[in-house]
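A protein chain is absent from this complex, but the other protein chains hold their places.
Up next is subunit A:
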Amino acid sequence: MWWRVGHEDHVGPDPPRSEWNCLLRAQGGREDSRSPCSRGRGVPRPACILVSAALKQGQVTPTELCQRCLSLIKKTKFLNAYITVSEEVALKQAEESEKRYKKGHSLGDLDGIPVAVKDNFSTAGIETTCASNMLKGYVPPYNATVVQKLLDQGALLMGKTNLDEFAMGSGSTDGIFGPVKNPWSYSKQYREKRKQKSHGILAGHDPKDSTTIQDPVKPFTLPSLTDMSKLCIGIPKEYLTPELSSEVQSLWSKAANLFESEGAKVIEVSLPHTSYSIVCYHVLCTSEVASNMARFDGLEYGHRCDIDVSTEAMYAATRREGFNDVVRGRILSGNFFLLKENYENYFVKAQKVRRLIARDFVNVFNSGVDVLLTPTTLSEAVPHTEFIREDNRTRSAQDDLFTQAVNMAGLPAVSVPMALSSQGLPIGLQFIGRAFCDQQLLTVAKWFEKQVQFPVIQLQELMDDCSSVFENEKLASVSLK
């Protein structure tokens, strides 16, 4: 439940999101939502594919690309998206990529492509903090499997991105390096497309993770969806909650109608135990957190306090200093649930409820549904001040509603941006697929993405066209901090 199938050295717990790990994500609210400079529709093809083609054809070199990226990172520093920018590493990798391209020996579609990695993935030789004091200054001696796979394909590691401390939260607001600003308030977002041909490289068995499936995974391409009549889309009725914003609801309906109008079967389904999933997740998640975080004792690595009176005193102070309230709160909750007298009533009970939740999905998929369509979030991103009015736990509980049941059921899911809200902020929808049917899921998602044509930004143009607007915005954002 905690670790998703297919990857290993994940530092700390996963956020209950279903987007690809290598996405450069900047989330969270901003004081004012302003409409971004309008640019119209972006190009329909994924930016990455274009860039990859450009690299192959020599229209741009990896080093140029890398430098442009680094420059953009510098210019958007106010977004607070990066904790560490690994400039030297990236440039060196770019140099090597360039050599490979010159010889015609590129490693694949990702060779020379800049990527950023969330700071809870271990990167050898590069500080990995999980946005926590506990790991400030911690430099891992190894790469997380997914990082290694990216590097093996020649990707350029631009840096480590910001997050909630140990990814515990939903708005990237509670890390020690401060909240991440939503670039949609300022500009269009740069993002790494996930529907690449090279998808298969990152999936598959990881011999270092005993819970990954051993069946071989071949890289696959995503075909175009031609025959929609065979497709059955399920709409879980329990996901229509009162808290759902009208904008999201209307986009959800629009999407359902889109599928129907193209010939797919769209039916309402029921996931009866949906209302229990937040609580169930909370019990199991905090229990695992309490257990997983027990290793942070200041002895082998990471922060260690100055107290040396006794081992116990050292543990206590180290952990108090190293963890924020959110993390400590989850550890305490988890310890409570794991107490011998509580174990049956909470942990075991939650495991039973989890089975019911998972079975809900099995029943739905067995009834002929191929893919479920749901909202991803309750609404567009709320402004930061509003966001922090509720505490982390409440926020997480609310915002995770649509996405954490999937983690408990062990299913693949993907969130696809659909349209901008009236405030100009992105709203996306979630697709949930059958277990191990990643290809079908992504095929549907790819089709949908193509249909909605969510605006994609060409960064360079953005910078050029919006520079003046940008400067003003930048000043505004600084004063509002």
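We adopt the following convention: a residue touches a chain if its C-beta (ideal position, glycine included) is under 8 Å from a C-beta of that chain, and two chains touch if they have at least 3 such contacts; residues count from 1.
Just so we're on the same page, contacts and distances are computed from a predicted model.
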Name of the absent chain as recorded in UniProt (options "NADH dehydrogenase [ubiquinone] 1 alpha subcomplex subunit 1", "Glutamyl-tRNA(Gln) amidotransferase subunit B, mitochondrial", "ER membrane protein complex subunit 3" or "BHLH domain-containing protein"): "Glutamyl-tRNA(Gln) amidotransferase subunit B, mitochondrial"
Touch with the omitted chain, as defined above, among A:T311, A:S367 or A:S422: A:T311
Candidate in contact with the missing chain, chosen from A:A144, A:V369 or A:V382: A:A144
Listed residues A:D209, A:E260 or A:E321, member touching the removed chain: A:D209
Absent-chain contact - pick from A:H105, A:R295 or A:R320: A:R295
Hidden-chain contact residue, picked from the options A:V51, A:L135 or A:L251: A:L135
Hidden partner interface residues of subunit A, rising order: 1-3, 8-12, 121-122, 130, 135, 140-142, 144, 207-211, 214, 287-288, 291, 294-297, 299-301, 308, 311-312, 315, 335, 338-340, 343, 347
